[in-house]
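Worksheet: the structure to be examined is printed underneath.
Missing here is one protein chain; the remaining ones are kept as they sit in the complex.
Presenting chain A:
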Amino acid sequence: MASNKKYWKSVEELDQNSSIVETLRNNEFVEEIPTDEFLGDAATLSASSTTRRDFLKYVGFSTAAASLAACEGPVVKSIPYVVQPEEIIPGVADYYATTMMDGFDFANILIKTREGRPIKVENNNLPNAKFGANARVHASVLSLYDSMRLKQPKIAGKEASWSDVNAAVAKSLSEAKAKGGQVVLLTNTMASPSTDRLIADFIAKNPSAKHVVYDAVSSSTALDAFQMVYGERALADYDFGKADVIVSVGADILGDWQGGAYDAGYAKGRVPKNGKMSKHIQIEANMSLAGANADKRIPLTVTEQKHALVKIYNVITGASAGAANLGKQEEAVMKAAQQLKAAAGKGVLVSGLDDVNAQLLVLAINKALNSEAFNPAAARLIRKGDSKAVAQLVADMKAGSVHTLIMNGVNPLYTLANASEFAEGLTKVKTSVAFTLREDETAVKSTIVAPAPHYLESWGDVMIAKGHYAIMQPTIRPLFDTKQFQEALMAWTGNTASYYDFLKAVGSSIAVGTTWNKLVHDGVYTSEAAAVAGGSADFGTAAATLAQAKNEGGLELVLYTKTGMGDGQQANNPWLQEFPDPITRASWDNYVTVSKKDAEKLGLENYNVANGGLNGSYTTIEVAGVKLQNVPVIIQPGQAVGTIGLALGYGRKEAMKEEMQVGVNAYKLYANQNANQVAKVTKTEGDHEFACVQLQKTLMGRGDIIKETTLEIFNTKDAEFWNPIPMVSLDHQATPATEVDLWNSFDRTIGHHFNLSIDMNACTGCGACVIACHAENNVPVVGKSEVRRSRDMHWLRIDRYYSSAETFKGDGELKAKASGLMNSIDTLTGMEDPSENPQVAFQPVMCQHCNHAPCETVCPVAATSHGRQGQNHMAYNRCVGTRYCANNCPYKVRRFNWFLYSKNSEFDYHMNDDLDRMVLNPDVNVRSRGVMEKCSMCIQMTQATILKAKKEGRLVKDGEFQTACSAACTSGAMVFGDVNDKEGQVAKLAEDERMYHLLEHIGTKPNVFYHVKVRNT
């Protein structure tokens, strides 16, 4: 029904005469809209040839054109060789044996090259190539492609040619000869017989020259002690596989102590065989890898360690040097001494104390024990540095008596505690030459900077230990205008032969009974090391002096090197920066570790913030007047009260990408190259943001993650007791979880069925597998802030768990005793705190490749599916990024690409520029943004192995199947293979009593299994 009622919007409308009503009738707005104002210059607008309609047309057209153009594939060019080298077939990898030696790390390795590019480091598996690769050696292939490397020689800061450099040096040398100035060769330990000869030639030609060896991280005290007893600067070798009782006083035998590479021998004795395994007692201040793996760990301050060493010396040799009482640890130390004495020849003692007397006692004790594991004959030659000579050099330089200083592989302005004195001396040196990979702190202050090639571009030889001669061969042409130090030495001494010919002559004279080609092919030549005369020294006085040690007040600082960073040479390597420390699980940082008690005393704290990131207080550390500001704190369970630890190798600034300039330079506190210092710690303002990948510190008694037992129980009880199968309720009956199944199982008896075995007794947590996995699978590096947000991309992580009681067993009992809700909550909350001296366990976790994978059932697009060979496949191109799979994965091993990490300048790590990208493995896809990824069980490697067998028309041999992690594992903890090959090693390991699956009760039936950790307590 129509209505003619008048509706009014405002009272104004009722007023017939209102001008507003009139205006409103014609215009929507009463006031004029200032369009001209916001459109800017009306004149220009009207003068423009582009009208609004034109503009819209252009926008429309360009959008349509862009989207159409996107449908067209790009034109790809392929450029074949003009003359193809015979040994290169595109698509087929070549392997070259070589040797890594950078003055700190060394290893016998194979380099995998594709189309002439080195892309991965593998272990040299010849029986006599016993020095395996650690995490840093695995990562060194990426350092080759470092865009911050020095690309051409420089004289006085200006780019120059090599002939200019040679002329300048020759001129300086003749001037030094005329004026009688000193010529000094300052090098790192090269342990190279051919270089030694060249240096001898150089000194013969320049009589005023001398050679000073300088190790950034020094073993000078151990070298001095060895020299006193055996008359040679070397380090005694140890084979821990031969020892039943290992006592270590402050020596991280699984870390970088004496160069490392002891894992393989150590792990051999740690796997229980016939009811026996070695017993490892660790006396130390910092929580080290060795301490984490020890059966018994005794936290003591450095001073106390010295007394403990004297006590052990007394027990073993019957001497009676007076040592102070060690309080509550006295009994434990005495017990260790007794056990060591009882083991006699089967016992061994080592020490990392930076004290000549302590090192003398080590030699004395091992000699007295007649230890089989102690081998002074095959002494290691990879550390030669002499702290006293370096100190003398600094004094000479300051006095102005050094005319020419030639440096190779050293960076004293960064690594010397008295770097400022060195810098002062350097200004008085007429000519300073720095052979270096990068324009580092020392190079920028030197008059001549000479770019040195990476070891993968160099010829060389290394006498790693006596009787162990290894050859370094280039695996790629030099990327830049570089020359080896050796070539330059030859040029300066007027030797016109090539270094290769010289090396060949030296190598052939050392490797008797083999050909040069075989030597280069094998990369290693071993011979029986001549026995050494059992020298002696005044051990009694050493013990007496050592017993005088006392705490000088303040906290005792122990400087150490991190598994990831070492001495800091590879600080610009993103793989190593992002590698989480095995103990603290923090990446991209160094920090001072303090005990909980000391932290409370100093008011230092660690706490987690809302996004899961870990924060820590800042401190200032003062050692003998030198202050180090803004050192973040991590409260380290197991840190001996009264001690702090700080890692060397961080805080570098020169020739480093901005993202990698992290941490503080602890070398400033490394006075007299002594790792044991006394420090004063004060809290300062502010909190530091860590990138720590593990938030939970303890296991909280969850026995289904890490199963542990003691050797005694292992030997006396049934497997059901120490490795129980979890029970679940089926029809209200307790049933073993392995027998319950939601799904029908597939028949997996035909063909290959891959399993990965991880023995937690052999795993030392060294992390070589983590880096090997990065290199093999093109795993992206995401940077500190992303890691802090828990967006790290590691396909393989090594979880570290502390116990909240003294032992994991104690944890279990605590948890079992808790009853009632409130009591349980209290107990469990308490269990989140690790104990003062916890037991530690490492557990490598990667995709478990469950036969009943929870991730597969929830994927809406079937991007993840199961293969008959047991691998859980991930089709990246199918993935739409719902992340359901990651949420449903009980092991939390799936990683999501939150960003595009390749060819993205926001993530300038190792997939951004063309040089870095040369390290990528062409057989593995580089993932894009928005897709999920995870461990593939190196399906590209298993497929390649199968294809090789098919081509050769034969079955696959046992041991042929490998994954990157299992191939990198030198301790034998990871074994990969086909369980359907009943004769194979993995099939036997799968039947072992110690075998268990992670979270067995949820019935995922993983293809990765673990072995119960047995402790010899």
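Throughout what follows, a contact is a pair of C-beta atoms (placed from the backbone, for glycine too) under 8 Å apart; a residue touches a chain by one contact, two chains touch by 3 or more; residues count from 1.
To be clear about the criterion, contacts and distances are computed from a predicted model.
**Q** Missing chain's UniProt protein name, "Cytochrome c family protein", "Malonyl-S-ACP:biotin-protein carboxyltransferase MADC", "ATP synthase subunit b" or "Dipeptide transport system permease protein DppB"?
**A** Missing chain, UniProt protein name: "Cytochrome c family protein".
**Q** Taking the entire complex into account, which one of A:445, A:791, A:873 or A:1001 touches the absent chain?
**A** Final answer for the missing-chain contact: A:873.
**Q** Check each of A:47, A:531, A:734 or A:750 against the chain that is not shown and name the one that touches it.
**A** With A:47, A:531, A:734 or A:750 as choices, the missing chain is touched by A:750.
**Q** Write down which of A:77, A:477 or A:982 is the residue touching the left-out chain.
**A** Once the missing chain is taken into account, the touching residue is A:77.
**Q** Among A:158, A:477, A:951 or A:982, which residue is in contact with the omitted chain in the full complex?
**A** Considering all chains, including the one not shown, the answer is A:951.
**Q** List every residue of chain A that touches the chain not included in the displayed model.
**A** Those residues of chain A that touch the unshown chain are 71-73, 75-84, 89-92, 747, 750-751, 863, 865, 867-869, 871, 873-878, 923-926, 936, 939-940, 943, 946-947, 949-951, 953-956.
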